[in-house]
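As you look at this complex, bear in mind that one protein chain is not there, while each of the others sits in place.
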């Protein structure tokens, strides 16, 4: 019986919480985790957007409302999940807080109010989600791989390199990476697997008609865009790693990307 | 005439702004910069604390009140400096936002309100100070080394490595490093020297009686503590580098420090 | 049909070459790759050591003699593999060159002859193996994931951090990492997946009697040692990644390891 077989059998006991509800990574995760037998909660500020309504048709997926930059809202989300689905074993924080108002904008022109909102929505929400997840996971019994739970922070290449014209975004992504690293050193010896996964790519997801789409309408999806289904698969592999060999940071990057 | 000679003569035209007003690095910078002929502004939330009152007795040093986490306060600080001392050519952001409430505290126990305040006081204030400094410096004429101005972010080893039990501090320090890197890539080609200087050490400053002191009363200053006078000297050297050979990141670390 | 299913079917066409023939990672890779349907070549300076003789009993595994620090020997190995098994699609370089003579030895005491031999056996052999692998793989047809081949360099934590008392080992590991990075930037856009995998752990492999063993006799295998079967599984996952989302560097580390 391979590690994967072992895990597939146990997966029915897994409860996944995905914070952030876009059509890319979050949706791919929700579908793959559910297909692997997990009970899946997907949370977004507005849970009524069509993407989430659609996702909920997948057996095992439930949607939740949560403004992840608010301490009380995040606490309440996790309490609801515990009550309805059980204590989480896999949590994905998938909010990057990127907004057009500060992206590709000179530091001299960036609006401080938007910069602070970016920090709150991305890095601070990661802190809140990570904190709630850690509190609950520490109470879990280790699974067959010795893991009490896995917390994955989706990140961007701006976590690795501060690019020009995006100071506030660089702050938020670096902050999230720093948080993940601190949590990894603190919680891995307590049985919680922490991962920081910078995606060094644009995301181009598959639509129902088989064509691929990008966040910005009109942007053609090409060979340099990451397929979020592959990202979800990498997350599942991270969750299934035995604690003798955990990866903390994995940068996923298309073959033709410059770096 | 060496580069240093050249600079000493020009230093009388230099205007330095130091944001953060403690007895360690900020005070050492204020004294050294003034002694080198600069006009020096030192800003703190409470400018009436004895340290700053004392510093103002140094010829060339003036103290200013500024809550650096408030956009309007930072803008007003820089406008006052320009009016009284002239446009800044050297700006040091020297606030790390470390507070006892979140330091050496498990992620599960850290107060979110304090975590967010740390991000604001440290990283967001760096954004505000960097933004105002950049706006003014871009208007400067390059000096003999080709530099329109130098912006230095004092940082901590938590900018390089997320330590356990300090998630919020790791976020803030990483965020500041990400900001600095983004600003460096954006502004260096426009003639502004940006530096991120993680101090991988406790600070032990010299007191008037010749003994050394540390932030926490009762902590003995030993050979493993950094002398802030040496840090100030490193900052002055950074400011005086020719733009053909700028250093962006310099980690200063005592000889006996483990890393 | 998932990505894994797709790959399992194709795996019979995969030809793996493992350079380095110890009882840990190399053996685990040979067994897992063969079990996944690959034809496997395992090469060591002395192919007659019991470990390799034993491995050859696994269906699909063949052993080869190769001093990987010799250009002609490496070229000849790959020619033999192509002739007998076919062109390689997965190559693992698994030699770290660590020898007791220079490990935990002051820089002032290390024997230069041994230091140079370490560079040759580890880093230079990686160059030779990588070069031969790249030449052959560039001729391959991309598989269903768009991959012409995968080259994995097993590395150590000394690739990430130069530890005291191990200057020559730090050189060799850093060199291997630099090579891997250069090859990644050069060959990934040509369809070859390059990975550098520092194992931040001692290795403790399972013996036939179920107990675990370590390279040094008498060292007890504890919870902080990596299971090479898990490392082999991570390598297989790397080989199976779709080229839209390749990982270049993955550090594998036990949960209780300090870093």
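Just so it is clear, A, B and C label the chains in written order, and each chain counts residues from 1 on its own.
Keep in mind that, in the parts below, contacts are C-beta pairs under 8 Å (C-beta built on N, C-alpha and C of every residue); 3 or more make two chains touch, one makes a residue touch a chain.
As the structure is a prediction and not an experimental result, all values here were calculated from the model.
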Omitted chain - touching chains that are shown: B, C
Touching the absent chain when the full complex is considered, from C:54, C:76 or C:131: C:131
Option from C:177, C:225 or C:238 whose C-beta touches the chain left out: C:177
Contacts of subunit B with the absent chain, listed as residue ranges: 2-4, 146, 185, 188-189, 191, 193, 199, 201, 223, 225-227, 230-231, 233-234, 237, 241-256, 259
Residue ranges of subunit C at the interface with the undisplayed chain: 71, 106-108, 110, 112-113, 115-116, 119-120, 123-124, 127-128, 130-131, 134-135, 138, 158-159, 161-187
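The criterion applied here is as follows: only the chains that are shown with their structure count from here on.
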Minimum number of chain-to-chain contact steps, subunit B to subunit C: 2
Interface sides of subunit A and subunit B: same vs different residues, half threshold: same
Innermost chain by mean C-alpha position: A
Whole-Å separation of chain centres (CA-atom averages), subunit B against subunit C: 46
Distance from subunit B to subunit A - Cα centre to Cα centre, in angstrom: 34
Sequence positions of subunit A contacting 2 or more other chains: 185
